[in-house]
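Only one protein chain is missing from this complex, and each of the others stays in its spot.
Presenting chain A:
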Amino acid sequence: MKNLLEIEHLSTHFTTEEGTVRAVDNISLRIRSGETVCIVGESGCGKSITALSVMGLIEEPSGKVVEGSIHFGDKDLLKLGKNELRAIRGNEIAMIFQEPMSSLNPVITIGEQIIEPLMVHMNMGKREAQKQAIRLIEQVGISRAEQIARSYPHELSGGMLQRIMIAIAISCNPKLLIADEPTTALDVTIQAQILDMLRKFKQESGMSILLITHDLGVVAEMADYVIVMYSGKIVEEGEVVELFSNPKHPYTRGLLKSKPIINQRQDELYSIPGQVPNPLELESSCYFHDRCDNCMAICRTDEPALKEITIHQKVACWLYEEGALHVHS
């Protein structure tokens, strides 16, 4: 399979009054066509910033992609002009966001908001776009489509709004759909419906999905390939089955351990001790070292590189470096 998106050595930094935050720090990843890649991690680990960097939506001047390349097809998105990037955005790469309630404009009708990308990217006239909008609303499983098209965002529920967001995203048949925590703000039954819908559209159109989540249940259900991020870096990545059955990095293991398992009684759910380090105070080390059960001397002073340990899995941890003292967990 061909690579649809290739991110190489991407670094996105934010300048704040206290100093520079390396929100995304030298990460590389690739998405093949038709594949679903999940980025997992805690809040602030850089997963959303990675997505926004791809979309070219980093808020300047405080934030800036300082290094790397993002190849989409044969184009480097970081080298494109504003207009070229705009032609791709919403067209070949579409995005849905975490908060459907605030992601739609409160004073513009739903229908109006759906037809915008159709008119910009598909060169449709208003009439034609309106008809297509009705079809799209029906496609995402909402009945009374014409009435919905005339209503305003505050008149719909969160689940319906996220469906509308999906309708907008798939309206121009994107090759890549970026979903940034699409189900986090929704209740559990709606979550499953939204995920089913994304899977259905993926199967029908063959698009790739970059799914960002902190929910391992969602990962297990959706992903082909999983990337685990921590403090702006990739700590482990691999095929979903491999990663879930045989996690290598202590952080990944901790995440999986802290997930409740049905039919298994536990008095207290496991949680990884400690806190995510302050992004302003990062020094050369494994950023996970002070929360790690297997911390060694080298972990405090040197940064482990992401290395392939099997053909399906890569990990950035000194435990798996040859020559480093091997401590069994």
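Heads up, the rule we're going with is that a contact is a pair of C-beta atoms (placed from the backbone, for glycine too) under 8 Å apart; a residue touches a chain by one contact, two chains touch by 3 or more; residues count from 1.
As a working rule, contacts and distances are computed from a predicted model.
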item	value
Undisplayed chain, where the name is taken from the UniProt record, one of "Xanthine dehydrogenase subunit D", "ABC transporter permease", "NADH-quinone oxidoreductase subunit N" or "Cytochrome c oxidase subunit 2"	"ABC transporter permease"
Which of A:His9, A:Lys79, A:Arg135 or A:His154 contacts the chain that the document leaves out	A:His154
Chain not shown: contacting residue from A:Gly63, A:Pro117, A:Gly159 or A:Pro250	A:Pro117
Selected residue (touches chain absent from view) among A:Gly90, A:Gly111 or A:Pro279	A:Gly90
For chain A, the residues touching the chain missing from this view	55, 57, 82, 86-91, 94-95, 97, 99, 102-108, 116-117, 120-121, 152, 154, 165, 168
